[in-house]
Every structure is written in structure tokens, then in C-alpha cells.
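Every protein chain but one is kept in place in this view of the complex.
What follows is subunit A.
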Amino acid sequence: MFVPCGESGPDLSGYTLLMPAVSVGNVGQLAIDLIISTLNMSKIGYFYTDCLVPVVGNNPYATAEENSTELSINTEVYSLPSKKLVALQLRSIFIKYKSKSFCEKLLSWVKSSNCAKVIVLSSSHSYHRNDLQLRSTPFRYLVTPSLQNTVQNQLMNLNWEEMEKSPRIPEINDSDTCIRIPGGGITKTLYEESCSREIPMAVLLKFVSEGDNIPDALGLVEYLNEWLHIIQPRSADPTTSALPWKMPSSWKLLFGSGLPPALF
């Protein structure tokens, strides 16, 4: 359930909700971290459930000592009213058998909040790509029918590629087709439930492998930015380096502590 930081909950009608799926390489979560950090979004509440493993730490977006001791938990909600953006961040994995329950609770909250649309940032195993996918861009999108009319033209003008369907039985080409998102965590469940509940949802994902997934997260936020124009480029020159995404202060020691000097 959503629990506000203040005494009353904010009005999220008409807002765009950005959220990650816990998926291969944690790309969606890294992307949401970049968005919250770059836009300096403010925490407005918690999505408190028994569905994710509890974790706590100090403020992952701290910019100074004064704001470094604000406690953060595993599911938090941030907003930027000037752009009507709200972001849900998930910081841990699902407890066994609880992912479907989380999807139900989340979509009930989305419905009751009257958000204009939900965008799920996700990823899928790159080794599952077919031959066509190997030769094309690694980015894909999906939209639910209730969002399709509103955004289809925009996405077509961007020349984006829709996620392909694959045969339900892989060995039989003329069997029914369905969406598969291997390594995508709850992405497919969220998408299918949103289709049936008429929730306007888009999924943006990238084919990735596990490793240093920061470049993948940067790629995914820039893909999102092509559509939403969350931030503007530093200059009009298209040859200059990428948009000014700000990495959170917690993005350090991602691959462990320092090494003992005696090792070398």
C-alpha cells in the first residue's frame, strides 16, 4: 500500500508513473536511479508491502552531508510536479511466490491514483534474441491497447521497434504466438494484467547481458527521453557527448570493496 511521507497523500491524477522491473542486469532500476538523481526528484512516500526483501540504507541520492542520513527503504515513490512525473523505485528482489501479489497491489494503486500512463523500464536476456533481433537495435517497446491510440503515432515517428511475438511452442512455427520477455521479471505479468484491466501502460526494454550495466541504463533513459523529453541536451550540437544524466552518489563500489595491496 502507498504510505505518504507527509500527513496526506499527493494527488497523482494525470501524472506519468515511471517504474522499473527487477530484470536482467537491474537495468530498469539503474535507469530509475538516473532519472531520480538527475531530476532531483523528492520522496513523497513508500509503497509498503510484504512482497519484497527488506533492505535499508542511507540516502542513495545524497549530494551533501546534510542530506546523507535520510533513511531509504526497498520501495519508495518520488515525484517532480513541474513535469507531472512520479517514479517508483524498487531496491530488492521479490520474496518467493509474492511477485504476482505485488503486481495486483501495484496495479490497484495505479488505477486508484488516476495516473495518465505507466511506463515500465525493463530488460531482457540478449542471448535469447532471434536472428532478426540480433541484427537490429537492442531497444523494444510494448503498449497496452488503452494507450495505443494516444501514443502510436509518436512512437512510429520515432521509428521504434515493437517487441516481436514468438511461437508459443518454439519448435512449431505455426503455433499461436505470444510475447516472451526472458529475464524480464514481472514485466510480462504487468503488461498482460494492464491489457486486461485497461491500464495505459508502455514497456521500454533493452536486450542486455549481466555485467557492468551502467551503459545499458544510460541507453535506456536516453531511449525514454526520445519520447518524453525529460531533459534537454546541453547544447544543440548533435555531435557533443550525451545528455547530462547524473549518477547517484550510491553508485560506487558496485563490484566490491578495495583489494588488499599484498594481493599484487
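Here is the rule we go by: a contact is a pair of C-beta atoms (placed from the backbone, for glycine too) under 8 Å apart; a residue touches a chain by one contact, two chains touch by 3 or more; residues count from 1.
FYI, contacts and distances are computed from a predicted model.
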| item | value |
| --- | --- |
| Options "Trafficking protein particle complex subunit 11", "2-methoxy-6-polyprenyl-1,4-benzoquinol methylase, mitochondrial", "Integrator complex subunit 11" or "Proteasome assembly chaperone 1": UniProt name of the undisplayed chain | "Proteasome assembly chaperone 1" |
| Residue among A:Gly14, A:Pro54, A:Pro215 or A:Pro244 touching the omitted chain | A:Pro54 |
| Residue among A:Asn26, A:Asn74 or A:Ser123 that touches the chain left out of view | A:Asn74 |
| Touching residues on subunit A - with respect to the absent chain | 3, 46, 48, 50, 53-60, 62, 68-71, 73-74, 92, 95-96, 98, 249-254, 256-261 |
